[in-house]
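Complex shown without one protein chain; remaining protein chains in place.
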Amino acid sequence: MRLSFSDWLDRQADRLFILPAVLILLTFSIFPLLISAYLALSRFQLTAGGYQLRFVGWLNFKKLLFGGEQYHFLGVFVPVPWYGWLLLALVILLLARSIAQYIRSGKPTLFGLIGRAVTTAAILALALLLAATIGAGGQLGSLSVTVIYVAVGVTCQLLIGLGLAMLCSQNIRCRGFFRVVFFLPLMVTPVGIAYTFRMLADMTQGPLAGLWRFVGLGDLSWASQAWSARLVVMVGDTWQWTPFIFIVLLAAIEGQSREQVEAASLDGASYWQIFRDVTWPEIAPVASTIVLIRVIEAFKIVDLPNVLTNGGPGIATESLTLHSFINWRALDLGGSAAVAYMLLIVSTVLCASFFNYVMQPMRSRRQ
Amino acid sequence: MSSWRHFIESRRFGELAPIPKAICYALLALWSTIVLFPLYWVFVTSFKEPVDVAYPPKFLPFIDFQPSLHAWRYIFVDLGNDTFRPYANSLIVASVSTLLAVLIGSMAAYALSRIEYKPKLGSVISFILLLAAAIIAVVYWQVDWRLAVVVAVVIFLLLLRALGRHFKRHLGNGDILFWIISQRILPPVVAAIPIYVMFQHVGLLDTHAALIITYTTINLPIVVWLMFDFFAAIPRDLEESAQLDGASRYRIFLGIVLPLAKPGLIAASLLVLILAWNEYLLALFLSTARAQTIPLLVAAQNATRGPQWWYMSVLIIIMIAPVLALTIFLQKYIAKGLLLGAVKG
Partner (left out) sequence: MTVVLDRISKSFGAMTVLHELSLSVQAGEFMVLLGPSGCGKTTALRMIAGLETVTSGRIEIDGRDVTEVAPKNRDIAMVFQSYALYPHMTVAENIAYPLVIRRTGRSDIDRQVRDVAAQVQLDSYLDRYPRQLSGGQRQRVALARAIIRRPAVFLMDEPLSNLDAKLRGHMRAELKHMQHALGITTIYVTHDQVEAMTLAHRVAVLNKGRPQQIDTPRQIYEDPANLFVAGFIGSPPMNFVDGDLMDGLFQSVGGRLPTSVRSSHGKVVLGFRPEDCRIAAPDEAGSLRGSIYSIELIGDHVLVTCRVGGQSITIKVEKNFSADIGAEIGIAVAAERTYLFEAESGQRLR
């Protein structure tokens, strides 16, 4: 029996369907990772004839953590202020409680303990870093700044997005109008947003200039103060990404079982009780998934700090990606790759932790 | 006392009492203003003369200031080609890469939802190792990359047989899916330099092809993530009856499954289109003059024009206009698609 080409093609269909995607992804994930690793372990120099790559081992990383680039990556260390101690205490308390819960829950495994140890160490290290660089005279490095962008930014986006979704799911008119309007910011390119907010935040010429003068901040140049600059970046980021969370949570709230809400209402529950006991448990898994997606993307933030403040003042608003880019521009390929790898490690550890210790328990409780 | 409660507690089911309702509308109006005002400001600024931009700020055209088209004329006429080229580049790169990503991604998602794959751990590891070896050979010992690829492929195929017999442990569909989706965690900046080096080696720097390939790759995971759930939700009966009638997998996929998954396809396409259209970092690395895309054009204005808000506004408007229009029409699909992905994902 002779196999025609089309027959053969059909039998290979199973493989051919998935092969392009897998091949492309394998190539483009392995390849860059390896090359980047190699670059991170070497030093790039322009020479007379072109360039030279010299293997230098852990030098780039050492510079980031202990050496000349430490101020850039980790920050400048100062004595821990009182609110730093508070933050540390809070973090330690939460971590200890979660570990205790795990051990008490009956079935701790070796893998589980190792995983939690890694997560705890990572979170503790970040908290320590934050506490030790946040005091007066200190300076936050790009690592801390990125973590702040992610933590504060995503939290705000979640709260606002959830609030908007709850408001929009009420029995109000023009719901479609609000839905479309609230979705718009997601469409605007981040570069465009950065310029727009620069225009808006302009203290002297912007539309809100009158407001600033009225409040007495007319002479403040937000771009020259570390925290106000970071605030503006986070405002722009929140403005853009809240719709993402809003649109998904709105669909989730609207999709919930109507009869459960009616039953709770008949039983006498007030609006807030219904939200706590019926709505939130139902949308929590969706919310956690969308938060994870947002966190994954948030770690990569670069357009806003770059265009809004160019990483300034100094390095106050630099995210890790921006830090890496600046190194690249300065032809320090090794340093650039090293920072990129640190970003990869930090975001992978934190995202995996979130997935395992926040999302999975939520999922298994429902399933 | 009871009349006071009348305003706060709702009487009917599903209806808000007057005061909570007013607060609700107020908050929604507030956020609407927050969303629309920046866009309005950009729109209005594009019609301002330089003198109108100085303090005090002017809000309303025809009342506070006289609108003029000078900025628009400058961008479209004076800069003509310099504006159209990046625009055309963005259009081409975004649409082609979206098409490819959606096609390849949905094929993979479909396969994962229907066929059970059991790739052997051994062959995966050996593939990775061989790829690594090939790359090291090319970079370190200056081996010609074509030769390295051929040798690697040959060794891989040879090993495949041997490994198949000894290492029985395999991965499942869930692992493959998780791996594909986790590719999103990889920060583009990690891959930027190597990709730059790779394209330079192959001579594709500053071309449409480079950007298209790159965007397709980074957006594949999203398509797979979204489409997987759509395909999983389509009942198999239709495909099975088509199979009995003798249709091939390709025909079933193109003729039956894809039309049924249209909402998901629209959502995924729109999302990927927007991501590709707005992408900045990799475009910055990979293109300089010929393949420059709009985000780069907008960002570059910073250096030359600084606070020349009127030109910037025009550029921003033409950049967001098409995406805005598309979204307003297809916004419903995105919400549904994202929700489905989030619920199962």
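Letters A and B mark the chains in the order given here, with residues in each chain numbered from 1 onward.
Heads up, the rule we're going with is that a contact is a pair of C-beta atoms (placed from the backbone, for glycine too) under 8 Å apart; a residue touches a chain by one contact, two chains touch by 3 or more.
Note that the structure is predicted; figures quoted are calculated from it, not measured.
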Can you say which of A:Thr120, A:Ser265 or A:Asn310 touches the chain missing from this structure? A:Ser265
Just checking the interface: what residues of subunit A touch the absent partner chain? 257, 259-260, 262-269, 273, 277-278, 281-282, 365-367
The missing chain sits against subunit B at residues 9-14
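Basically, only the chains that are shown with their structure count from here on.
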When centres are defined as mean Cα positions, the distance from subunit A to subunit B in whole Å is 17
Taking the touch rule as given, give the residues of subunit B at its contact with subunit A in the complex, in rising order. 13-16, 21, 24-25, 27-28, 31-32, 34-39, 41-42, 45, 53-57, 59, 104-105, 107-108, 110-112, 115, 117, 127-128, 131-132, 135-136, 139, 176, 179-180, 183-195, 197-198, 216-217, 220-221, 224, 248-250, 253, 274, 277-278, 280-281, 284-285, 294-295, 298-299, 302, 307, 309, 312-313, 316, 319-320, 323-324, 327-328, 331, 334-336, 338-339, 341-343, 345
Going by the contact rule set out above, which residues of subunit A touch subunit B in the complex? 6, 9-10, 13-14, 17-18, 20-22, 24-36, 38-39, 160, 163-164, 167-168, 170-172, 178-193, 195-197, 199-200, 202, 204-210, 239, 244, 247-248, 250-252, 255, 262, 265, 285-286, 289-290, 293, 296-297, 299-300, 302-303, 306-307, 320-321, 324-325, 328, 333, 336-337, 340-341, 343-344, 347-348, 351
